[in-house]
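One structure is given below, represented as structure tokens, and several questions about it will come after.
Shown here: the complex without one of its protein chains, the others still in place.
Here the chain labels run A and B in written order, and each chain numbers its own residues starting at 1.
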Amino acid sequence: MTSIDLQQARLFKWKKFATEGAGRLIIFLVGSIILWWLISAFLIERPDRYLPSPLSVVLSSADMLYKGSLISFYSDTLIRLVIGGAVGIAIGIPVGLALGLNRFVADMFYPLMNFFQSVSGIAIFPVIVIWFGNSDTTVLIVILYTSFFPIAFNVLSGVRSVPVRYIQAARTLGASRFQVVRDVLLPGAMPSIAVGTRLSIGFAWRAVIAGEMLAGRPGLGNMIFSGQEFDNTAQILLGMVMIGVTWIVLDHFLLRPLESDTIERWGLVQR
Amino acid sequence: MTAITEFSIAVQKRVGRQRLLKAFKVLLGSVPFIFLIILWELNTQFVWFDPIEIPPLSDVWGAIFFLQSDCPGFVAAMQQHNDCNLTNNIMSSLGRVILAGVVGIPLGIAFGILAGMNRTISGYLEPVGIFMNSVSGIAWIPLAIVWFGVGWETTLFIMLNTIFWLIFFNTMMGVRAVPKVLVQGVQTLGGSYYDTIKHVYLPGAMPSVITGMRMSLGFGWRALIAAEMIGGDSGLGFMIFVSAVEFKTEEVFLGVILISLIYLISDRYMLVPLEKWTIERWGLVWKPT
Partner (left out) sequence: MSGEAKLIIQDLCHHYPDEYTGESVHALEGINLQVYENEFVAIVGPSGCGKTTLLNIVAGLLPYREGRAMVDGNEIHGPGPDRGVVFQEHAILPWRSVARNIGHGLELQRVPKEETRRRVQEYIDLVGLSGFEDRYPHELSGGMKQRVAVARTLCADPVIMLMDEPFAAVDAQTRITLQDELNRIVMATAKTILFITHSVEEAAFLGDRCIVFSRRPGQIKTEIKIDIPREERVWKDMASNPKFTNARDEILRLVRQEVTSDDEH
């Protein structure tokens, strides 16, 4: 190999590192932080109010960490997400199953569910506030309500997509109606359950933030809202970054792998 | 019994079995709605729940006329006369959706195509898109209030922000999925750079763009309602929030029903047919959602 070839190979390796995977992500992160800092330092008139620099956001996080409020806000939000999402999914799966098993029931309740799905959780928020006041219950009901529909509809279509042949095969082996549900329909609907879970948690995440903001319950949503009320823009930015990063981490490291693993393992259709 | 069977066979023959089944389905689907309305009316009769918690159906209907009571007429309502409360709020929300769409969709498509055509650029911009779509529209509301104050700029920004990033991201991914050989085909026919955008990338990304539009409406409409509640001074979200504070529950119910109906109609009867049409014309299989 000549030295020119070696040089070329080295250049190529750098180019590859810079345009793929982890290297690209690092360059992107560093680049956007520098860009943010430049904008806040040179383009904005009152950066403290309109766009604080990355440093002041870090300082604000250190401050909140020291006071202990950051951890408590964060855990409040996550606990709400988990409880509300879990209950919504726990109700959604059996409802979806019931609708999927019986065409008569499905035809009867599908339009109703369709209507209430388009009544978004945020829109019914004022109604829930009238019923339950500005309480944790209100926020939880809104989360539960938003996470219920995606999973229910996905389970319904998942059960419907199980080939009739599988059910017939189980029947000829002497399976009872319950056994057919347990051994054929539920596993067959597994991929849809995974897809629905991811969607449900996604909707729930938005609902948590909105609910906390509107009801004024402690949490990330409230943190960014009070940042606006008390003129603390660094706190708003910190909250926004945490909201975005949490969702990306949750989605890419928990929900998506769960979804693809389930589809791979239980999938009737290879994607 | 035989008479009934004969009658039903005769009806089936006349109307057609498929049509009959469809009518039966519609009828069946309306049963829960009717049941709910009956329950609602019974509640008015027996007052299980206070009218402040669940107002009578007639009050919700009456709220339309109460809100419009001083409105001089249809023409005045269209001209956004000060006293036409309900129509003003509806038009205010719809106007923002339309304005944000008119600005945000072309902008998102333009940037999405430019970014999607270049693998390196789109590689860098993909995380931007993912991050921006992860910080849900609602989380932008406090920052928007800081930037623009309470009012229409904030609400418009929230809608625009949601639309732009979704359309941008979907267009970029759509453009990236366009097979390279289609571009080469047009190039070898003598197509210029501009021709490849117009004839290949744009139509190739179309199904993905329209899916992005449906998502925009879904997420954007929700975010807009929330923005109007928190940082707005008009619109349906603002209306129901104020009404809730004043415990005018019938107005809240009316608002919620209108918000859902507007979304339902624009999604089911405008965007879904559009999506179905493009996807089928493009030779892909359309799956109802």
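One rule holds in what follows: a residue touches a chain if its C-beta (ideal position, glycine included) is under 8 Å from a C-beta of that chain, and two chains touch if they have at least 3 such contacts.
Keep in mind it's a predicted model, so treat the numbers as computed, not measured.
Enquirer: With the full complex in mind, choose from B:Pro51, B:Gly73, B:Gly151 or B:Pro179 the residue touching the hidden chain.
Expert: Of all options in B:Pro51, B:Gly73, B:Gly151 or B:Pro179, contact with the hidden chain holds for B:Pro179.
Enquirer: Which listed residue (A:Lys16, A:Arg49 or A:Arg265) would be found touching the missing chain in the intact complex?
Expert: Residue touching the chain left out of view: A:Lys16.
Enquirer: Per the definition of touch given earlier, which of B:Thr5, B:Gln45, B:Asn82 or B:Thr188 contacts the omitted chain?
Expert: Per the contact definition at the top, the residue touching the missing chain is B:Thr188.
Enquirer: For chain B, which residues lie in contact with the unshown chain of the complex?
Expert: Against the left-out chain, chain B lists 179, 181-182, 184-192, 195, 199-200, 203-204, 206, 281-283.
The rule is simple: only the chains that are shown with their structure count from here on.
Enquirer: How many angstrom between the C-alpha centroids of chain B and chain A?
Expert: Result: the chain centres lie 20 Å from each other.
Enquirer: Hey, which residues of chain A end up touching chain B in the complex?
Expert: Touch list, chain A to chain B: 19-20, 24-25, 27-28, 31-32, 49-50, 104, 107-112, 114-115, 118-127, 129-131, 205-206, 209-210, 213-214, 221, 224-225, 227-228, 233, 236-237, 239-241, 243-245, 247-248, 251.
Enquirer: How about chain B: which of its residues touch chain A in the complex?
Expert: Its residues touching chain A are 25, 28-33, 36, 52-53, 119-120, 123-124, 127-128, 130-132, 134-136, 138-143, 145-147, 219, 221-222, 225-226, 229-230, 237, 240-241, 243-244, 247, 249, 252-253, 255-257, 259-260, 263-264, 267.
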